[in-house]
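A single protein chain has been omitted from the complex, and every remaining protein chain is retained in its original position.
Letters A, B and C name the chains as they come in the text, with residue numbers starting at 1 for each one.
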Amino acid sequence: MSAPSLAISGLSKRFGGVVAVDAVELQLQSGELHALIGPNGAGKTTLVQLLSGAERVDAGSIHLDGRDITHVAMHQRAGLGLGRSYQISSVFAAFSVLDNLALAAQARARRRWGCWAPVAADAVLFAAARGTLDAIGLSARAETPAGALAHGERRQLELGLALASGASMLLLDEPMAGMAAAEAERMLALIASLRGKFTILLVEHDMDAVFRLADRITVLVYGRVIATGGAEDIRRHPDVRRAYLGEDQP
Amino acid sequence: MTLILFVEQCLNGVQLGLMLFLLAAGLTLVFGIMDMINLAHGSLYMIGAYLAATVIEATGSFLLGAGAAMIGTGLIGAALEVSLFRQLYRRSHLNQVLATFALILIANETVRMIWGAQPILLNMPEALAGPVEPVEGFRYPAYRLAVIAVGAAVALLLYVMVVHTRLGMRVRAGASDRDMANVMGVDTRRLFTLVFAIGAGLCALAGAMLGPILAVQVGMGENILILAFVVIVIGGIGSIRGALVGALLVGLIDTAGRAFLPGLLRHVFPPTIASEAGPALASILIYVLMASVLYFRPRGLFPARG
Amino acid sequence: MTSALHVSARPGFALAGAILLLVLPLGLLAVDQPFYIVLASRILVFALIASSLNLLIGYGGMISFGHAAFVGIGAYTVAGLMQAGIVSAWLAWPIAMLAGAVLALGIGWISLRTSGVYFIMITLAFAQMAYYAIISLKLLGGDDGLSLGGRSALLPGIDLKADLSFYYVALACFAASLAFLHRLINAELGRALQGVRDNETRMEALGFPTYRIKLAAFIIAGALAGLGGALLANLTGLVSPSLLHWTQSGALMIMVILGGAGRLLGGAIGAAVLLIIEEVLRDYTIHWQLGVGVVLLAIVLFAPSGLAGGLAGLRQRRQA
Partner (left out) sequence: MTRLIAAALIALPLALPAAAADKVKIGFMSTLSGPGAALGVDMRDGFNLVVKNAGGKLGGLAAEVAVVDDEQKPDTARQAVERFTKRDRVDVITGVVFSNVLLPVLPSILESGTIFISPNTGPEDYAGDKCHPRFFVASWQNEDVPGAMGQKVQDLGKKNVFLIAPNYPGGRETLNGFKRYYKGGYADEVYTKLGQLDYAAEIADIRAKKPDAVFFFLPGGMGINFIKQYASAGLAKDIPLYTPGYSADEDTIKAVGEQLVGVLNSSQWAHDLDNPANKKFVADFQKEYGRLPTMYASQSYDAALMLDAAIKAVQGKVEDKDALAKALRTAKFDSVRGKFRLNNNNYPVQDYYLREVVKDASGRITNRTVGKIFSDHGDAFASKCKMG
């Protein structure tokens, strides 16, 4: 096996007296779609926050492609190819959908300091943005302000931002949260299409989706990893059954 | 420096600090509970001082003047809260800053129209106009001592109110989590109006008591307002205890700077330079304190929220 | 246009504005009213300053309550240099911009680590520090301020003491600054800045160094405000600590909001409207500030997007 794309070791985070993430060990192979599941309050979002750099790590380490990023600032992690989406859509409400994606494309091209040349005249950049626009199926909404999008569309844009920003590793925090069935299906297809092109850590509640999509699954309960493995292993894992179904161990 | 001088300057600092506290108390509650930046707080102080001056000149009674000013300004505050401020609570801070800045202009000109541009110079109440001699060889103006006593009493009263009464409990609940307080059935609308009115009344009390020491004039609220903001940022927005500590700190630093820095600087510079640089440096110290508190403990010394 | 964010200049509008501003003083001279040339210069200077603040408030979402500090340091730089015998505008004005930029770097370095209401307060605190620092400096006139011996020297043959030449220099500075701001907000940094205003966390997650982006905008605004201060010192012929007083910062914010935060011409329109209201009301009543207060309050309550925003809204409605 090659060196893991993302390696998490002994990662811990506490808020006051509550241990939200407790000595988590996790490794993602390059190109893998790895699902992270667990009951409410298991610490999934906290883990994503720690990985993306939004929260400070108390203990443990995070390595991205062999590089220690435990204490690297959030924007620098993004620069190293770590992209994320948010559980609650976090887009640029005053920007049009296209401008949202253009901004992400600007991030990918690492262009920040230009003070003179108009970005709007940059055909290459906008071609990239339009590419993502087509990929996430929002071509018809290009000129709409993101704040005026429907919930499902905003989820699509949310993912689009992560895609366009040039990440190679995606942390997707419940991309289907609050979506209607048809929308969720489209999103699922979209994520499926990303498979193999990106290394993905997918946090999701929809078990059906998770078991269909994921190469491997990790189960987090009370901040601890109780199981990691393929879909079948997890389905049969006694600790997981107990956590989810309340089954007593014999 | 003699001990007497030191004690006297400390008392002066405490007196200034307690008056700042009266202003800061209302400001910090309004800021903490309603999340509202009210630049017009200083205007309430000015209005209170003018009301006090008018009643004192008409009746000759200082107590009557201070009382009438507190009630009158409290009512004005309540009316403002109901008519205007309610619409601003959910607005951005930028909008609040501008709307209340506009109120400053309106209040200044209205006062100028009613009372004229010349300052009103209040006299101290006759009984307190002289000095007292609490310790042999140490004389101190009776009026300033009275100001200290009233300030301390109000501080104590406020503390007891906030910490030990139902009203105070609601206020604290509101300061730490407004939505939760709402859910728990606290009638926040009435609570806000009440808190605002009390804050305005305290402003008026400060205005009335500082009237004879300073001057009742248009624009008197603007500089002291900024000091009050410094106080509440240092103390922690929403915290009465923080406001008291912050106010005393600012009062003492400001007085110490004015009293002792020129003397120290005079060893190096001629008097015109020393006496200009001294107070200015003391004023800078206050803002340095504020900036470092914001930098190292952004929530202030006594944060109201967790 | 594919990008809705892009602010395009309407050439006809810009040309008409330019011609008008160019012939305005000639018209005023024709009717023998040189005073209004001074007023127009004053408006141009404040338009420049307010536009620089608009970059922070309108485009960067940074509610800086201490912009007067940058204006003040620019003005004092020119006055101080003149006192030291350096009168060349080519030297003094860039140094004033540099001083504004350096002060902005220092203040921004610390202030930009805070956010929300704490940012408002800490910028206010720093501006007050600058205010008292100036008062304490006897070298720069302390509380009295400094009178300038004359105006800066620009080119042989151009005497800035003449109100007309000063007007055109102020116009040139304003136009250049506005053009620069126009390019800036459409360029990479400007769009990134607006992204930060809209959603800072997301910008960071996308890989933008948001702190440094804000700091860059802060420095640019500081430099432009420093230039504005340099012009202001030349216009009024005196600098005093009241230039840095917090109410000055408040007045600048008023201009931005009045005109329309986040609109290219917002600062300029706000400055013009506020100063003209002042000038007109002043002749009718000594209580002109009451009028300003009421207008301002009405705008905050009923037209929070400012005059430029209101006009744009009207235009859109007409087109729809």
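Couple of notes before you dig in:
Please note the rule applied: a contact is a pair of C-beta atoms (placed from the backbone, for glycine too) under 8 Å apart; a residue touches a chain by one contact, two chains touch by 3 or more.
Given the structure is predicted, the values throughout are model-derived calculations rather than measurements.
Shown chains touched by the missing chain in the whole complex: B, C. Between the chain not shown and the residues B:17, B:212 or B:300, the one that touches is B:212.
Contact with the undisplayed chain is limited, among B:87, B:118 or B:292, to B:118. Touching the omitted chain from chain C are residues 16-17, 20-21, 24, 27-28, 31, 33-36, 38-40, 43, 142-145, 147, 163, 236-238, 240, 242-243, 265, 269, 272-273, 276, 279-280, 286, 307-308, 311.
Interface residues of chain B facing the missing partner chain: 1-2, 4-5, 8-9, 12, 15-16, 112, 117-119, 121, 123-124, 128-131, 133, 139-144, 212-215, 217-219, 255, 258-259, 262, 271-272, 275-276, 279.
As a convention for this text, only the chains that are shown with their structure count from here on.
With centres taken as mean C-alpha coordinates, the chain found closest to the middle of all protein C-alpha atoms is C.
In whole angstrom, the spacing between the mean C-alpha positions of chain A and chain B is 50. Separating the CA-averaged centres of chain B and chain C is a span of 32 Å.
Not a single residue position of chain A touches two or more of the other chains. Residues 52, 54, 74-76, 78-79, 83-84, 86, 90-96, 98-99, 102-104, 106-108, 110-120, 126, 142-143, 145, 161, 165-166 of chain A are the ones touching chain C in the complex.
In the complex of the two chains, the chain C residues touching chain B come out as 57, 63, 65, 110, 113-114, 116-118, 120-122, 124-126, 128-129, 132-133, 135-138, 142-143, 246-247, 250, 253-254, 257, 261, 286-287, 289-290, 292-294, 296-297, 300-301, 304. On the chain C side of its complex with chain A, the touching residues are 1-6, 180, 183-184, 186-192, 194-195, 198-199, 201-210, 213, 216, 220.
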